[in-house]
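With one protein chain removed, the remaining protein chains of the complex are shown where they sit.
For reference, chains read A and B in written order, and residue numbers begin at 1 within each chain.
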Amino acid sequence: MNKFKSTLITFFSKPIVRNILITIALAALLSLPLFDFPQKNLWVRIIGYAGLYIILGMGLLVHVGFAGMFDLGFAAFYAIGAYTYAFLASPHFDIHLPFWIVIFIAGSIAAVVGTLVSIPVLKLRGDYLGIVTLGFGEIVRMLLMNLTKITNGSQGIIGLDKPTLFGIVFNKGTHFYYLIFAVIVVLLIVLNRIIHSRTGRAWLAMREDEDVAQMSGINTSKYKLLAFALGAFIGGLGGAIFAAWQGSIFPDNFNMNVSINILCLIILGGLGNQYGVILGAMALIALPDILRGLSDYRMLIFGLLLIIMMILRPQGFLPRKPPQLENCDSKPTTKQKEVQL
Amino acid sequence: MSKRFFIIASLTIAMVLFAACGGATPAEEAAPAEEAAAEEAAPAEEAESATDEWGYIVIPAGEKVVVGVSSALTAGYAAYGQDMLNGVTVAIQDFGDLKGWEVAVEGNDDQCEGAPGVTVAEQFSANPYLLGVVGPMCSGTVVPASAIYGENKVLMVTPSSTAVKVTAQGYENIFRIVANDDLQAEVAVDYLMNELGVQTLGIVHDQSIYGEGIALAVQSKFEADGGTVTGFEGLTRGDQDFSAVISTILEGNPDAVYWGGMDAEGALLVNQLRGAGFEGVFFGPDGIKSIPSFVEASGGAAEGAFMTFGAVGGATGYDEFEAKFTEQFGAPVAYGPGSYDAAMIILNAADAVATVDEDGNLVIPKKTLADQVRATPHSGITGYLEFDENGDLKVVSITVFKAENGDLVPVKVYDFGQ
Partner (left out) sequence: MEKLIEQLINGLTVGSFYALIALGYTMVYGVLSMINFAHGDIFMVGAYFGYFTITQLSNNGFSESHPVLAIIFTFLAGALGAALTGVTVERLAYRPLRKASRLATLISAIGTSIFLQEFVRLIPKFGEILASLSIAGKTIFPPSWGNAIIDVTKTFGGAMVKTYPGLLGTDGIRLGEVFISYSRILIMAIAIVFMVLLFILVRYTKLGKAMRAVSEDKDTAALMGINVNRIISSTFFIGSALAGIAGVMIGIFYLQIKPTMGFTPGIKAFTSAVVGGIGNIPGAMLGGYILGLAEVISIQFLPAVYKDTVAFAILIIMLIVKPTGILGGRDGKNKL
């Protein structure tokens, strides 16, 4: 039995097998909306919505997973992105900029806010950083709620513009499904490049031991700001896509549960890499929808499953590998290092 | 792993995208067209009657006809959502079967939020045996979800969402059987000023779409009618202690306090207002019309409080409904009766337009169904329900209730419309 299991593991860890499997999965996901089956729109919606959380999860992963900064207020950047879109592409101020420009503005504004916020809190670590970001997230939501003249308060902004591309108006779930898919692919490539760059290595060093990193000449403040800005940018991007998709936004869409959900999904994914985020989002965001058949027991079961998943696999689905030199065959000898924050 | 993987992956993506929207638009645009064609083609074989531009609901023999309920079934607002589900359940028991087809209720949890509400809407829209949807319960859910219902031509009747914009979107299949915020505010202000002689009003709301929406409507109406609003404050849902807000509101020394929000916080608020020595009028919207969770939860402080509710107590059949409901689920909380009527409207309209084709399928044309709902007045347990072009009620009755001796007594009925 054990032998069988280990053969299976070796089989699946072969790069070629894995790549084929991943490619098949990708092709299946991509072609899903092309088939016509009764619950198509529902599945496009569920997977697309999980995809939105993959984008958000990647943003938070830059904060928590890459740079080791505990962030409990990620919904703030999501909200900033969404409201930026609502201001710039809706009848609210009667400004109608094209979606493709606004998403970059939304991301940039979120990044600027993220940087400004992170400057004073750079020296905070661990849970203290967590609680400051939690406070920040709540403050943003409350400002959206109460600056009624600008944001229309709790009544939200409705009738947002739909994106258009080559004359196609994005008014169906399928359109957003592909949009989100494309954004995820771009993010995967970009993040992959960044991790293997000097910046990525600096983050890695910082996450493992901030003091040592600093002593080895890494400008930790600079890299922290960079991480904060990049993560926030991705969050803002996600917010703009969400706003365009839903067509109406309310401050309540960005409450603390959203931040907690995003954090949960990246931890569930293993905090290790971008691919873990995908598994985490599929499990965490799609699961409550898949459990809909359980009617009002579904959240009870969901809570229980969270506990069980953590107990069975405390390191997450795809745990972070210990740092190792590239192109070097040496196997790590020590037990896998657990995620430390 | 990375390089090779990306080459393979990007190739696949390129290929599939090319197949999907490559040559770009044709495939994309063809898909919906095909869908529509399929939708129209299928019943054309089965139903001989004239074609319906929205397509048909076709239910084979032996399958159940489904009435959907989109409401909060978990977390904070579950009590109201369950109440809606129970109301529809009673409606189905009373209605019996639809031309020999058994009718089933399907509750689906939208958590009173936007995103889950959209998923629920997609799920209901994908159900081929679905007649229509009762709900969604909350305005924050209705606004995004109605786009999906509108697009998929799913009949939707909300018994509870009061935000003005719900029906003002131009969908022909979306209806509401509750008075909107503006009408409720008009009644509240009229009753406050003309019946109770209130000249100064303090307003507290719960910062929700519903609560603040109605509070804003009351504020503008009250000021337009020459009253003075002495304070407009919001409190945090989930807090227990509102004494700080109360002190601020009472500084203006208002004759009355208007509460824009739901029953649970309303009960805490009125209790603490009385505790702080406030002796004026307490007035609220339909969200606080609940005996167990407002009148009783206030520990007696709600005595003498007023509220508006878009229903006439004692309309035809209400007592039978209440008896039947109470026997199974306990007393109705808030939207149970409205949901009963909403379900009845859907079922009666379906009964009128449904036909059985030669293959023994039950066939319901979607547009005819919506038109039937709009064209046919319904005398329900919450009053006389007739729709206008928008899907709002033509004639709206709003009753002012007063809490007396632990019960809610109707004190005045307002009728709007023809």
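Assume a residue touches a chain if its C-beta (ideal position, glycine included) is under 8 Å from a C-beta of that chain, and two chains touch if they have at least 3 such contacts.
All values derive from a computational prediction rather than experimental measurement.
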Sole contact to the chain not displayed, among B:Ala78, B:Ala91 or B:Val118: B:Ala78
Selected residue (touches chain absent from view) among A:Pro91, A:Gly135 or A:Gly159: A:Gly135
Residue, one of B:Leu98, B:Val245 or B:Ala305, that touches the chain absent here: B:Val245
Residue numbers in chain A that touch the chain omitted from display: 120-121, 123-128, 130-132, 134-136, 138-139, 142-143, 145-146, 256, 260, 263-264, 267-268, 271, 296-297, 299-300, 302-307, 310-311, 314-316, 338-341
For chain B, the residues touching the chain missing from this view: 74-76, 78-79, 82, 207, 233-241, 243-245, 247-248, 251, 263-264, 267-268, 271-272, 274-275, 277, 292-293, 296-300, 333
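Rule of thumb we're sticking to: only the chains that are shown with their structure count from here on.
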Centre-to-centre distance between chain B and chain A (centres being mean Cα positions), rounded to whole Å: 33
List of chain A residues in touch with chain B within their complex: 15, 18-19, 22-23, 26-27, 30-31, 33-34, 36, 38-42, 44-46, 49, 145-146, 153-156, 158, 166-168, 171-174, 178, 185, 189, 192, 196, 246-248, 250, 252-253, 288-289, 292, 295-296, 298-300
Residue ranges of chain B touching chain A (in the complex, touch as defined): 1-2, 4-6, 8-10, 12-13, 16-17, 19-21, 24-25, 27-29, 31-32, 34-35, 38, 73-75, 78, 82, 107-109, 113-116, 118-120, 122-123, 125-126, 128, 140, 143-144, 147, 151-152, 163, 165, 207-209, 211-213, 216, 234
